[in-house]
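Yeah, one chain of the complex is gone here, protein chain that is, but the others are all in their spots.
Then we have subunit A:
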Amino acid sequence: MSSVPGLQADCEELLGAFQEADTVRFERFAELWRERRFHTIFYGRIRALERNKLTKKTLELAQQYFLPPYAFQIRVGALYLLYGLYSTQLCQPKQKIRIALKDWPEIQRFQQDLIDSQHYDAAYIFRTLRLARAFHFTAMPKLLNYRTKKKIQENEFKEEFKDPSNRVNSLITNDVLEELMNIHDHYQKMKCVISADKSQPDKALSLIKDEFVFTLKDITLEHQEWQQNRMKLFLNAKETDEISNKKEEGTLLESEGSERANALARIKYRSYSAVVEASKSRRHRQVKLESSESGSNYGKSPNRSKKNSRRPQPARRRDSLEIKVAKETVTRHIGMPVITEEDNSDEE
């Protein structure tokens, strides 16, 4: 399908700027939009038939950014972009946004995530679009078009927009962790029941590490952090290839350290949905995160105050991970963190 020239570049530029802004607030997006006067993208003397086709193609391009595997922030940006394009289009009656049936569960999950993390403005915008009947519910995402082309254009979307494909995360999801927790509890109870002392399992029966679920979760988090850092390092390496100045390197390494802290904060925020807490009492973790790092402005600061963690162990682990980031000297080459048998050596 022949695409609108320059449109992909413009959209990617806007989404890139939104990603740099490091927030998911609609006000910020609206500022970026107004800066570029994006609503003028439909201007120019276009007659009705052509305008319909153009708007359809624009909405289709923007819709692709709305679905996985793109990063959470990009998807929120795509939602705002769709809202903007749909509202400012010049076609009468308005051209609709096509969403395939197979993508709807994904999108509903996305909306639930938005509501859970209190991004009420994004959820409101999605709801407005639904109420305005802006969606076509189709079988296939792309409308077929029959033109024999000499070569099929491969749409290369920017790699930076995508979430790093996290196989570990997709394997160890919150569901899996909850299951493991439940089974583990059951197992412990069984052991208690069959052993002599009813309150505690027999020493002979302790064949596994009791806290392995938490260990698993921490390892997954570490892996994600490592991957993020590696990607950041790779991006920085691209920039610093031309810079041979030692001094520059020094400052770069330093900023990398703080960047890693930022990256860690970002991962922690995003990872809540991938590796969610195994039980309800851990909900507050987000609250703690935002208050401890003043730089990040993810999400609105919640009005209600939550109790501190009842379990000392997870808090200890989280803090220790942070300390590790601040103190650790950054080396050029980051190897995979070594996972040893002992429980405590994970945090050093």
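One rule holds for everything that comes next: contacts are C-beta pairs under 8 Å (C-beta built on N, C-alpha and C of every residue); 3 or more make two chains touch, one makes a residue touch a chain; residues count from 1.
Following the convention adopted for this analysis, contacts and distances are computed from a predicted model.
J.: Can you pick, from "snRNA-activating protein complex subunit 3", "creatine kinase", "ATPase H+ transporting accessory protein 1a" or "COMD9 protein", the UniProt protein name of the chain not displayed?
T.: Missing chain, UniProt protein name: "snRNA-activating protein complex subunit 3".
J.: Among A:Gln19, A:Asn52, A:Gln111 or A:Ser195, which residue is in contact with the omitted chain in the full complex?
T.: Considering the complete complex, A:Asn52 is the one touching the chain left out.
J.: What subunit A residues would touch the chain not displayed?
T.: These residues of subunit A touch the chain that is not shown: 4-7, 9-10, 26-27, 30, 33-45, 47-49, 52, 83-84, 87-88, 90, 93-94, 96, 98, 121, 124-125, 128, 133, 136-140, 143-148.
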